[in-house]
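All protein chains but one are shown at their positions in the complex.
Our next item is chain A:
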Amino acid sequence: MELTLNGVKKSYNDHPIIKDINLKIKTHEFICILGHSGCGKSTMLNLIAGFIQPDEGSIYVDGQMITGPSKERGVVFQEHALFPWYSVLKNVTFGPVVQGVDEKKAVEIAQTHLRKVGLEKYANHYPEELSGGMKQRVGIARALAAEPKLLLMDEPFGALDVFTKESLRKELIEIWMELKTTIIFITHDISEAVYLADRVIVMKNGSIAKDLHIDLPRPRKYHQERFGDLVFELEQVLVN
């Protein structure tokens, strides 16, 4: 799926949050949007998801202007957003079921995705019974089960410890390689961005400050020299 943002602007209370963003994202790209807290990353994601409307400009998916949310654009939220009254399995079957897939097939799809995130044993638990990292994994499985063409992820690993983050990053890359979904991943962690992305887009004060291709082969290692150089380069953009 190809995503195009054409002169997108968004203000809250006469405060410009997103200032004239132009961006083109190709199919199967892994994009990281990097920026300080409060620079408008979530706002941008909400615009692409179709939850809020731009004041000016428009957003196109494969040439079609978007007018609202759609199952083509899956979302993993910054804070977990699982349905607390459904078990893990029913949370993950939600997408297929509302899209009209029959119950049995939906369970099969859900189990496949739960296996991918290593939680098939927790299918019958309720979200409240899971740890934070497990909830995020269920959130990812739920979004994937709806088979989106574009996956929007808002700092999904932000609240997790280093070790959990690390293993989830690896899992995410594996899933992305397998499913060939386009991913837009928001983060404020520079090395996370360099580790994951084909392209890092640095946002500052509501504009794009840098659009950097990461030309490292995968799997990437944090201690590679080139990795360090790229992190340094992005650091300079964010600090200045």
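FYI, contacts are C-beta pairs under 8 Å (C-beta built on N, C-alpha and C of every residue); 3 or more make two chains touch, one makes a residue touch a chain; residues count from 1.
Going forward, contacts and distances are computed from a predicted model.
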Chain excluded from display, named as in UniProt, from "ABC transporter permease", "Molybdopterin-dependent oxidoreductase", "Sulfite reductase, dissimilatory-type subunit alpha" or "Succinate dehydrogenase iron-sulfur subunit": "ABC transporter permease"
Candidates A:T27, A:Q64 or A:S131 - the one touching the absent chain: A:S131
Listed residues A:L5, A:M44, A:I59 or A:V75, member touching the removed chain: A:V75
Sites on chain A contacted by the missing partner chain, in the whole complex: 49, 51, 68-71, 73-75, 77, 79, 81, 83-86, 94-95, 98-99, 125-126, 128-131, 134, 142-143, 146, 148
